[in-house]
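Dumping the structure here so I can ask a few things about it.
A single protein chain has been omitted from the complex, and every remaining protein chain is retained in its original position.
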Amino acid sequence: MTGPAPGAGPVPRERPCPGGAVDREGAVEMAALAPILRMSGIGKQFPGVKALDGVDLRLLPGEVHALMGENGAGKSTLIKVLTGVHPVDAGEIELAGQAVAFGSPLEAQAAGISTVYQEVNLCANLSVAENIFIGREPRRWGRIDWRRMRVRAADLLDRLELDLDVSAPLSTYSLAIQQMVAIARAIDIEARVLILDEPTSSLDAGEVEQLFRVMRALKEQGIAILFVSHFLDQIYEISDRMTILRNGRLVGEHLTSELSQVELVAKMIGQELADLEKLHGEAKVFDRPLVEARGLGRTGAIEPFTLTVHEGEVVGLAGLLGSGRTEIARLLFGADHASTGEIAVGGVPVSLRTPRAAMTHRIAFCSENRKSDGLIPDLTVRENIILALQATRGWTRPVPREQQDELVGRYIKALKINPANPEHLVRDLSGGNQQKVVLARWLILEPRLLILDEPTRGIDVGAKAEIQRLVARLSDGGMAVLFISAELEEVLRLSHRVGVLRDRRLVAQLPNDATLTNDVLLETIASGGPA
Amino acid sequence: MRRLLWPLVVLALLLVVNVIFTPTFFSIQMREGHLYGSLIDILRFGAPLILVSLGMTLVIATGGIDLSVGSVVAISGALACLQISQDAGVLTAVVLALGLSVLLGAWNGFLVAAVGIQPIIATLILMVAGRGLAQLITDGQIITVNDPAYKLIGGGYWLTVPFGILLVLAVLAVTVFLTRRLALGMLIESVGGNAEASRLAGIRSRGIVIMVYAFAALCAGIAGLMISSNVSSADGNNAGLWIELDAILAVVIGGTSLAGGRFSLGGTVLGALIIQTLTTTIYSVGVPPETTLLFKALVVTAVCLIQSPAFRDKVFRRRGRPPTPRPAAEEKVRVTA
Partner (left out) sequence: MTTETLTHGRRLAVPAKYVPILVTACLFAAMFVAGGVRYEGFASGQVILNVFIDNAFLLVVAVGMTFVILTGGIDLSVGSVVALSTMISASLMAGPGWPPYLVIPLVLLIGSGLGLVMGYIVHAFDIQPFIVTLAGMFLARGLCYTIGTDSIPIEDPTFTAFAQTRIDLFADLWISPSVLIAAVVVLGAAYVLHYTRLGRGVYATGGSEQSALLMGLPVGRTKITVYTISGFCSALGGVLLSFYMLSGYGLHAVGMELDAIAAVVIGGTLLTGGSGFLFGTVLGVLVLGLIQTIISFEGTLSSWWTKIFIGLLLFVFILLQRLFSARRRN
């Protein structure tokens, strides 16, 4: 390991031309290249947690480098330390051979390190053009030159093959477009290092392809891209090398082409995953319909659909983001009002105008967005778990404390919630544990239909497997489950039947037998009808 | 308990200052069967503020704020005095005044919970219009009443203790019972912590929010009766002027975050007592009363600074740290009017 450059000098303004070393014909001689960015021995301590401990990271010019790890592995912290959001506690950062320490994202940006964060961090109230240029607006005689700004914004977006009204407020565009605007902003800042922190989690397949095209183009220009994603397929499609973290420590650095997916997963979770393949043993017959939706629909959200979920059945919903998966779930839970159609529970027509109404029919719903729609961050684990039960009783009949402790203790144990302290604030838990808390909240109600909207998104592989096994166990016990996931493999693994959505329509319902494969599902989604 | 530490320290400091300047400060005497003493006075004169602050605490815990309580204080006093001056019974007057207060509070709650208007704006409406309404009731005059039964509420004694103090204790007991014994407190904290998640957990937040605003207005209504009874008159223009600000201060000093969520009733009572003691202190120290506001400003700044983690970081650790972005603040942003 080389030592730091002499003296923590000022941020280097000029790149000492490592880009010239890139072989633009292809075939990059990685080992021969000097890294544009080198982080060594990075340590970061938060109150009570050692978030990073002796982590090294090298970024070469013109590569896509994947940063891999479970939730809580330290990926986000590493990025925040690099970009000056958090100060470093230990270790050195070198940019183009010079030691640097950024005090803010602005300083990092000025030195050529731009970041696109997981959540779109733009100002939706400003225009598209402003979001790209704010802080660096073209000026003439001291005043902002709006005309030039719009022209330049349109040019830049053209490079990303986007045609937008750049003077319209960003809020008029979808999250995916907003993401692309964020990237447009990042690449306009003459970036030498571009950090993409889970940029694909809200994009559909076409948009991901578009993003990858842009990433390859940036690579060609010698920009080093640090890429974080939970989607393994994307990692293998786009990345050249990867650095793997676990529990705040470095596990290893590998060429993507030399590490198999199984090996990668094993390194990330530190153990082999054995029993992910088959979760349902023998085929079952479902003849007791629990929830029947007939012609249920909501204008602008989901076309009328007819769907029946039987007792003990896992119905998976597959489709692209925005295809109407979540909308079906919300209608069945009464989170949104249906504009057409009817629902019957156990053969009796019911009206589900509020979540509370659905809960009286013992329907439960874990939203895909646990931060905004699930957790009460200020409350303890115990209070979060007890919340729905208390809501059904109203404020006048509190759940007795002994009963609370018993229930909460039981589910903390059953779901392996960590830390196992019911009085811990839920905001301090990791993503996977938070998800388990929300699950526990619904499980203590003993629902007959459990709707899970992306319950495994953004959580680590280990917790993911646990939740999948739990779903299988619950359905074996007679609970009906509506399982929504962006990952087709997961849907196939868990479901007895798969509903396929496309463009806000439920286009097919396929029994999950031997003939149903990943490819069949993909084809159905793509063609918009039964294969 | 830890978050009550600083308010307690400030209150203790204020009391110590008082004792230094007035050695008899802690003495409580019995005169004509009534309790007298500086401490009793603090409680008695602080009673309306404590009441208003209690209601405000719950409103703030839901993530809201109620700017209209001062106007409700004036309206309630004005209506009661108008009724009594028109020879209605005291009970009728009190019931009418409190009924109107609850109605106004429910209106605030309706605007916030059902229409979805930002609390600060929704209650700003009644804050502005309510003053006009109070003056409309009194026809711009100061109505004086002379009714011994009405006088009891704010100026009388019962079982040797000023009636106002007993009233506060009763309201405090009811509030504690509702929020901590029953589940209302947790549901309020849940709604204040994350409104949408609470809805999806099956909490009828609309009803809870409306109830909380109505409760705050009820507290303000009682405080209005107390104030007007104490001076035997109703002044639509000046009764309860700026009490909403003092109440919000009391809540914040007591450690409840303006962002909503966790609340502390004990902290609020402490906060209100600090504000009231401060006024008393200024008199006992012999500083001209005009400067009360100056001291209030200093205490507010001091307490808020001490409670600010950023301040403690900067001063006590004396290490320059760059500000870290707080994702929690982002989550609080709600898309409303």
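The first chain written gets the first letter, and so on, giving A and B; residue counts start at 1 in each chain.
Keep this in mind: a contact is a pair of C-beta atoms (placed from the backbone, for glycine too) under 8 Å apart; a residue touches a chain by one contact, two chains touch by 3 or more.
Predicted model, so just to flag it, every value in this text is computed and none were measured.
Asks: Out of B:L35, B:I117, B:A183 or B:L273, which touches the unshown chain?
Replies: Here the residue in touch with the unshown chain is B:I117.
Asks: With respect to the chain omitted from the figure, which of A:R185, A:H230, A:R330 or A:R370 is a touching residue?
Replies: Only one of A:R185, A:H230, A:R330 or A:R370 touches the chain omitted from view, namely A:R185.
Asks: Given that one chain is not shown, which residue among A:I144, A:V350, A:L425 or A:A465 touches it?
Replies: A:I144
Asks: By the contact definition given up top, give the residues of chain A that touch the hidden chain.
Replies: 85, 104-106, 109-110, 115, 117, 120-126, 130, 134-135, 137, 139, 142-144, 146, 150, 167, 169, 185, 300
Asks: Please output the residues of chain B touching the missing chain, sorted low to high.
Replies: Within chain B, the residues touching the omitted chain are 65, 115-118, 120-122, 124-133, 135-136, 139-140, 236, 245, 248-249, 252, 258, 288, 290-298, 300-301, 304-305, 308-311, 314, 323, 325-327, 329-330, 333-337.
Criterion: only the chains that are shown with their structure count from here on.
Asks: Between chain A and chain B, what distance separates the C-alpha centroids? Give it in angstrom.
Replies: Centres of chain A and chain B (C-alpha means) sit 44 Å apart.
Asks: Where on chain B is chain A touching in the complex?
Replies: 178, 181-184, 186-187, 189-190, 192-194, 196-204, 208, 261-262, 321-322, 324-325, 328, 331
Asks: Can you list the residues on chain A that touch chain B in the complex?
Replies: Against chain B, chain A makes touches at 84-87, 103-104, 333, 335, 354-356, 359, 365, 367, 371-379, 383, 387-388, 390-399, 427, 441.
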